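Heads up, one of the protein chains got dropped from this complex, but the rest are sitting where they should.
Order of writing sets the chain letters: A and B. Residues in each chain are counted from 1.
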């Protein structure tokens, strides 16, 4: 039986663009992976323990997978998703795997199936599609392989040809896993990124205690505005010591502020006293994006803005299972008005890089490309989350390139918790970009030599340059 | 001369996807038509009278047609569209037909031309394009056929291979035509659907009298909140007796409410006294969607939400010609915020089905697919109204599939008043879906056996399952 994934996956089927796409892809498919934004667990690389059973590795932690099954009536408990109160859920990996396999047809036409088939074929050497019938055989195959040393995290990291990967840690994280990686002598390059939402967003659970703790661990007086900012500076410096080249901000909107120092200080005081005013809490988040941009201007960290997700849309699911359970829903997102205060402040800076992401594709051509196509500080992040898919990535190129060009974009982010899927995700992105370039060449909108240069840039170089990696 | 419609209509012209699309289409083109949502007149099936002249059948009632002619300066009176005050309009079918034929070029590139050509070719055996020159010949051909018994409504129903068709009746409708169909002994399956806008929307013409009448015909006291809800329950039960499996709600927005019983009762009382407060009337409509969802949970009717049309945008045309005259204009529509109250209440129910439609394509990838891709109660309705077209249906698949999959969609709705066009509309939908599947196969994103299964689901099975038909 042939491999699950065809060598021509995602390529146009007509003759000319197909051969062009193949040529372009051949020149980039073996480039190292640069993964400047993601959510893998640094503990894996630190401890280098064998991964647990197939279900715990591939199903239970993947909200792309269990949200789809949940939408079709499968209970999260039956998929092993842990409850916050510890009430029992399925723990038998084989049973979870079978339930997943029975419903695998739901993923037809989705990137989850592309990625998953790629992992089965290329990582586990499986060439029979997953189905109820094949479930047990595949489970056994994978479970056996996961016990082998060459399937441990560091071996996979090397096999995946990862040149550098970024994880994401909260501002209060002790970075101990990163210390352990460094002290282990292993040469794999794993860097952190600074994600301060918990000490920047007054609506975050435990915000006030978090800011107190930020004071404790930095020795700064986070009861004052100046001390609070200093504490951020200290943490950023520490994160930089552990390789961070970027910060990351998951605000509900892209709103930014441009308050005077006095006004910002007064706002901070009200927030620290526990403001009940939604408008003030919003303004504080907004002002903090600009403060972070100013710090980025000084310390060189890239600023990533990931706005527009309504987190935990179902209160029932949030209370029972917690965050990141597939109930984060995109919302209409404005950038032109929202970013103006930040841009008025630092938008013309040549040495600052602010990377904008969106879950609202209508902003690609209307807002993000025109903004990034003129402000020196702005770049457009790749198609993100729900749009990190063949059609989504194609729309991204079609709607950003003509106004912003390729060089105001920053290559690909896999943005994933699902470590085994990283090569699949980069492979899909490289294929979609090569197919797009091939179409431009086939329509004589680009020369072949330009397309070859661009294929390299999109697959590898732009990410390194934009993220200073 | 060849047929007006080519066997390869809508198929990609390159070799591989074309042969794939042909294979897929061959396997579904003769499947029975399941039409779970539409607006044909049950009187036709009840009386089984010959249709009137070609213009009265194909031009005068079709707002897709006369709005386009009106946009180019043709008066509605000259197309026979009746005035509300009875002032005279053209009644000569042949003259109306000629005017239409003279302007038929306006429909180039529109689905109206696809459907119309399909009807000419497949229903009336005509193979010369409609034009001023051919107008009279075609008129005569069609007029003669319409006199034949095998062109009467029931004969066409059977020839069209309709397995089941839903009509739509208001809450106050006596369902007498449905009774007559049932009593006639004819075996064609025609079911109703519950459309209570006139007794749910305080802005509907005659709302207060309508609610009084709802009380009269049910024997419930619609002066009280409890009685009003009971009256709905009774009517829903009656509609179910006449085959209804769904209700349908054409609200201006998707806004829903989640009031306490006491608050809902108080709101109802204010509305019944004739509230002048636009916010209250909006909230009442919103709350009623949630009430209907709760009733659906109990009685099993599918809830269809069709929001986002600004009805009767031109007051002059509304006053002179009434509703449904082509002046219903889509508006920007939010779902994520609007549906939250309903979803907090019943969104996790596994036995409830709420089908969401939209006229705002920006919501496909941003809101509808993520919502339907996680909430068990939600499904996405097909491309609707202005988007019920080749490009519109293609965009629907491209923007919903990767996040929601195929199985959170519900097949095709023809949603039409234009009975003769029903096979054409289903044919176009089947072709577009087969072409989409063929592209996925050609790009190796789907296996051929999966595509064949999906072609069946999209053309037939999903509609039956989702609508419980």
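Everything that follows uses one rule, which is that a residue touches a chain if its C-beta (ideal position, glycine included) is under 8 Å from a C-beta of that chain, and two chains touch if they have at least 3 such contacts.
Only a predicted model underlies this, so the values are computations on that prediction, with no experimental measurement involved.
Participant: Of A:259, A:418 or A:446, which sits in contact with the chain we cannot see?
Facilitator: A:446
Participant: May I ask which residue of A:145, A:217 or A:336 touches the chain that does not appear here?
Facilitator: Only one of A:145, A:217 or A:336 touches the chain omitted from view, namely A:336.
Participant: Which candidate, B:201, B:360, B:433 or B:453, sits in contact with the chain we can't see?
Facilitator: Touches the omitted chain: B:360.
Participant: With respect to the chain omitted from the figure, which of B:58, B:96 or B:114 is a touching residue?
Facilitator: Touching the chain that is not displayed is residue B:114.
Participant: Under the stated touch rule, tell me which residues of chain A contact the chain that is not displayed.
Facilitator: That gives, for chain A, the contact residues 14, 16-17, 334, 336-337, 340, 343-344, 347-348, 350, 362, 365-367, 369-376, 378, 398-399, 401-408, 440, 442-447, 450, 453-454.
Participant: By the contact definition given up top, give the residues of chain B that touch the hidden chain.
Facilitator: Output for chain B: 5-6, 8-14, 67-68, 70-73, 105-111, 113-114, 129, 310, 313-317, 326-327, 329-332, 359-362, 386-387, 389-392.
What we mean here is this: only the chains that are shown with their structure count from here on.
Participant: Fit chain A onto chain B over the CA trace and report the rotation angle, somewhere between 0 and 180 degrees, nearest 5.
Facilitator: 120
Participant: Rounded to the nearest whole Å, what is the centre-to-centre distance of chain A and chain B, using the mean of the C-alpha atoms as each centre?
Facilitator: Here chain A and chain B have centroids separated by 40 Å.
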